[in-house]
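Apart from one protein chain that is not included, each protein chain of the complex appears where it belongs.
The block that comes next holds subunit A.
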Amino acid sequence: MQTSEVKSKFESILNEQEDVSTGIAAIMTLMEVLKHYNSITIQGLIEELKVAMEAMKDTNYSAAAITSGCELFRRFITLGTMDYHTFDECKEIMLKRGNLFLKKLKEAKGKVMKLGSQFIIDGSKILTHSRSRVVLHTLREAAKQNRYFEVFVTKSQPDDSGIRMCKDLTELNIPCTLILDSAIGYVMEEVDFVMVGAEAVVESGGIVNKIGSYTMAVCAKAMNKPFYVLAESFKFSRVFPLNQSDLPDEYKYSPEMRKRDLSKEHPLVDYTPPALITLLFTDLGILTPSAVSDELIKLYL
């Protein structure tokens, strides 16, 4: 597939299917690449997948989510190549297993929702940041179980995604308040816990998420409030940032921004270290940050 084809395929998946997260869309696109691949070597296939991944990163979607999704898929291909006689046979098996794999990934959100909604008890006040599908669905799930709770949502500059989150919550009849990003400290004393999504979960057990998450985590720690992260396991990523400047530029800036002087640009994501995270709710269960590195080691060793 041509680079432009890959890009348009990837973007059309995300535009058409509201419920699909970036990571899954990236994997779905790679499945398309695999389907249309007509050379006959694994080596060539891996090369083509790499090109497709670079192409997707060149779009305006979160590079962190795309990278972790694609890395997982590539790992899946390399672990999956077994002793088959012909490449076609191998490809067929890969496609079959790929679909099964995708199906499991799509079930992940349901599992996360189920685990996360248990922590929302009657009367809770929850602070969340930006707009995350999995957080929204978890809150919806808790509301469905007739729990009464209140949500504070940050406006989340620069894209103001919090406004949309607040609108979505209001439609679900969940009481919610939009707050300024700078008011995180102000509301922290009245909330019971913080619940955010993640673009990627890194090897240390920390997360990469919309800018401002780190501020929120530091603030939550200072006031002794639990900081919960909801993330499906396909967001687990093999990077180990030590500080903010350690994050790859492609995570922090959009392709357009990268063409300009970076010192004048606003980063889009930040890194929240594991020490500030209480628990991560994933489809593999409720994990402490240290359990995340364990999972990644098991996979990539």
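Operating definition for what follows: contacts are C-beta pairs under 8 Å (C-beta built on N, C-alpha and C of every residue); 3 or more make two chains touch, one makes a residue touch a chain; residues count from 1.
What we mean here is this: contacts and distances are computed from a predicted model.
Among the names given as "Phosphatidylinositol N-acetylglucosaminyltransferase", "Translation initiation factor eIF2B subunit beta", "ESCRT-II complex subunit VPS25" or "Methyltransferase", UniProt records the absent chain under the name "Translation initiation factor eIF2B subunit beta". For the chain left out of this panel, the touching residue among A:H36, A:K104 or A:R260 is A:K104. Within the set A:K35, A:R75, A:K167 or A:R260, the residue that contacts the chain not displayed is A:R75. Residues touching the missing chain, restricted to subunit A, are 72, 75-76, 79-80, 97, 100-101, 104-105, 118-119, 121, 233, 236, 278-279, 283-291, 294-296, 298-299 (touch as defined at the top).
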